[in-house]
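Only one protein chain is missing; all other protein chains are in place.
The letters A and B name the chains in turn, as written, and every chain counts its residues from 1.
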Amino acid sequence: MNLQTIVNSLISDTVTTSLPLFKPELVLCVTIVVLLVTRLFPGLNKIPPFAIALLGGIVALWASLPAGGIADWAKIERQELFTGMLTYDAVTAFIRVFLMAFAVLFIVLARLTGLADREDGQDFYCLAFGSIIGMCIMASANHLLTLFLGVEMASVPSYVLSGVVKGRRRSSEAALKYAVYGAGTAGVMLYGVSLLAGILGSAHLPTMAQQLVEFDIAGKLAEGDQYMQVLVLALGGLMLGVGLAFKLSAVPFHFWCPDVFEGASAEVDGFLSVASKAAALALLVRVGIGFGHVPGETPESVAAAARPTATVQLAAAAADVPPAVRLIADEAPVTDGDAETADAAADTGPLSPVRSFFVQVVGIVSVITCTFGNLAAYGQKNIKRMLAYSTIAHAGYMMMPVAAAVALVGRDQAAAGDAVSSMLLYAAFYLFMNLGAFAIIAFLRNSMQSEQIDDYAGLIGRSPLVALCLTGILVSLVGIPPMAGFIGKFRIFQSLVEAGGPLMMFMLVAAGLNTAISLVYYLRVCKTVCIDSPPDTSRPVALGFFASAYVLALSLPVLAFGILPNSIAQWAQAATAGLFG
Amino acid sequence: MHHFMLANLLTEPVGVAHYMAVGAVLFVCGVLCMALKRNALGVLMGIELVLNGANLNFIAFGSRFLRGEGQGLGLDGPLMALFVIVLAAAEAAVALAIVLNFYNNYDSVDIDRADQLQG
Partner (left out) sequence: MDSSWLPTLLALAWLTPLASFVFILFFGKHAGPHGRFAGTVATGAIVFSCVLSFVAMFGAWLPNNELPEAHHGDHAAGGDHDEHAEDGEHADEADHETFIRPAASPFLLASSGGDRGTISLVADTAEGEGDSAEHHIAPNGKPPAVYGVFYNLVTFGKLKLDISYYIDALTVTMFCVVTLIASCVHFYAIGYMHDELHEPYTDHEVTLTDGTHLVRKGRFYRFFQYLSLFCFSMLGIVIAGNLAMAFVFWELVGICSYFLIGFYIERHSASTAANKAFIVNRVGDFGMLIGMMALWSSLGTFAFGDTQNDQGEVTEPGMFSVLRTEENHYALAPTESMEVEGARVVGEGEEGESSHAGQWLLLIAGVGVFCGCVGKSAQFPLHVWLPDAMEGPTPVSALVHSATMVAAGVYLTGRVYPIFTPEALLVIAVIGCITLFVAATIAITALDIKRVLAYSTVSQLGYMMLALGIGGWSAGIFHLITHACFKGLLFMCSGSVIHAVHTNDMSYMGGLRKKMPITAYTMLVGCLAIIGAGIPTSMYGLSGYYSKDAIIEQAWSFAGANRGNPLLSILLIAPVIGAAITAFYMFRLWYMTFAGEPRDHHRYDHAHESPRVMTMPLVVLAVCAIAIGWSVPGTNLSITSLLEQAQPVGTTPGAEGVLAENLVVPAEQLSHVKAVKIPAGWAAFSAAAFGVLLATIIYLWRMLNPAEIRDSFKPLYAFLWNKWYFDELYDLIFVKPTHWISGLIAKFDRGIIDGIIHGTAATAKAAASIVSNVGDRTLVDGTVNAFANRTWDFGLMLRRLQTGSLRTYVLAIAMGTWITYMLVSFIMVARGTG
């Protein structure tokens, strides 16, 4: 094989396979270039940037739909693009549709609220699209380099977006904090990536999983003098997790979130809390499954090929552990002695230590994140800050099914796929809930120049539509039927129950308790909006026709999906059906 | 064995471990710099140090002289380092712009002045 053939095959692979599947991102890239070019030439800058951006967004959305329509999601097979740098499967497709739809909604919102004005519109749209491309890469990352690049591409433009309002001290402070915090976590993550890649001798996720199988973690731990290598591996994994936790705003790497949300404009908050979070969750799934699952492996094949030595060592490692710290994944089966069902039910694959590590870290962090977010939201006076803590709490909720999915991979891949689909479903509902909430905040800011919760008093008298929509969205965020949030939470609980085990039960109880805790602060806003009497200085709130329509378009689905969730739930399920191809 | 790790470093011929040690020192210096400097530019320098600590690791892991043919990251190592360098430049550009914006509002680059948002 000479250089010529390598180059040829590379080109043909790229042109025939990879690029067609990379269309939506390419469309966004073209849109960015067009936006920048029109600014350069005096004749062309008459074209309103909003039109170009909207056109680009819609074309990208169209391009991101799979060839056979959404119904064909289940048929999409996992493919590696660009020589293994990216992966393309139905989850990628789902998240991409999600992100493109969000991009369209977002630029419309920015236009309606006047955040992207005619002078700076190009910049604003370019930054948003750049960030979206980064998120797409995050969602399809299959290599540590693309993982890191994706996170950075998504983050760097959002630093600027959070400071996009010129001349406001708070805005510039938010941008500075976000940039420094983000850069710090990116550095830590990069260092973790270097450790992982170095020890496992590859940066390609499936290859790394293969290497982990051969690494024989359980054996190294049991031998005693080689556990340093495992510890370095764990350190690398944790440092990688820091980057993810930053994007997810998981405790204790959430510090940027409230400050940035308060300082940035509400539209950007919607961007950060919906798109950025969804992409980070998809990346978490990629990492969890990338390290915890070798493609093509099934529980049956593992049970058949399980090396006796490894199993014995595993059992030896698990034997002396006190129950409290025992990992669920290698917990000894406690069924009534039926050997065959026991084998099928227990996770005995060689990657089970990796999985249990991931599950425990993500599980515990999710519970802490959820509880912290909900408690700290108490007593907030600024609505954006309150919703920032609410976002933190929701990140915790949405991390739970990911932990459940990874815990299930070794036992029941269909159930694991279901768990991921519950996360996708919640993310889809979350788009409407949070973007709707932030859109309302942005419109209200424009008309009453305030973002304090107290100033929303008696809103129901001034603008019944907005007040009702806001109340509905908040009720949905708590997770009370018949709103969509209830279906989403219910589905998450289901995935936790399916995964089973003490840790999952703990998470279930914590999540349930958290819905009760969160009621207090959401209800407080509802009460202020609907019950309290308006201050004497209040002015009528006037939303234009388009603004009202926009708010309604985001709020109605929150109710509609609560009553008729079937179609969107089926899409989410189809999207994860082939996750473990 | 791990009790004598430092001693091993001093006695053995130069290998990956030595590069990793230097990288770790760079990383820690960078983190300290970020956490302790009050000047925003100092913080940005800290970021560069952190990224370069990781870069050193990549180069060392990718080098076939240090780890032997067929082992390690191979070409992926230096490639990743190159990407990181480009990215660091982009990030620095954005960060500098943000610092400039901050300076416009506060007439200072002291990050302790950024204390309006809290609670």
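Basically, a contact is a pair of C-beta atoms (placed from the backbone, for glycine too) under 8 Å apart; a residue touches a chain by one contact, two chains touch by 3 or more.
Since the structure is predicted, the reported quantities are computational estimates derived from the model, not experimental observations.
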Practice task
Would you mind spotting which of A:58, A:235, A:465 or A:553 touches the chain that isn't drawn?
Solution key: A:235
Fill in the blank from the handout: Of A:53, A:76 or A:569, the residue touching the omitted chain is A:569
Completion exercise
Across the whole complex, the chain not displayed is touched by chain B residues 31, 34-36, 38, 43, 111-112, 114-119
Fill in the blank from the handout: Per the touch rule stated above, chain A touches the missing chain via residues 176-177, 180-181, 184-185, 188, 221-222, 224, 227, 230-231, 234-235, 238-239, 242, 252-253, 255-256, 258-259, 317, 320-321, 323, 325, 331-332, 334-337, 341, 345, 357, 361, 372, 374-380, 414-415, 418, 421-422, 480-482, 486-487, 490-491, 493-494, 496-498, 500-502, 505, 508-509, 512-513, 515-517, 519-521, 523, 527, 530-531, 533, 563-566, 569, 573
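Convention: only the chains that are shown with their structure count from here on.
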Practice task
Please compute the C-alpha centroid of chain A, do the same for chain B, then give the distance between them in whole Å.
Solution key: 27
Exercise for the section: Please name which positions on chain A make contact with chain B in the complex. Expected result: 144-145, 148-149, 152, 156, 159-160, 163, 166-170, 172-177, 179-180, 183-184, 186-188, 190-191, 193-195, 197-198, 201-203, 225, 228, 258-259, 262-263, 380, 385
Problem - Sites on chain B touched by chain A in the complex - result: 1-2, 16, 20, 23, 27, 30-31, 34, 40, 43-44, 47, 50-51, 53-55, 57-58, 60-61, 71-73, 76-77, 79-80, 83-84, 87, 90-91, 94-95, 97-99, 101-102, 104-106, 111, 114, 116-119
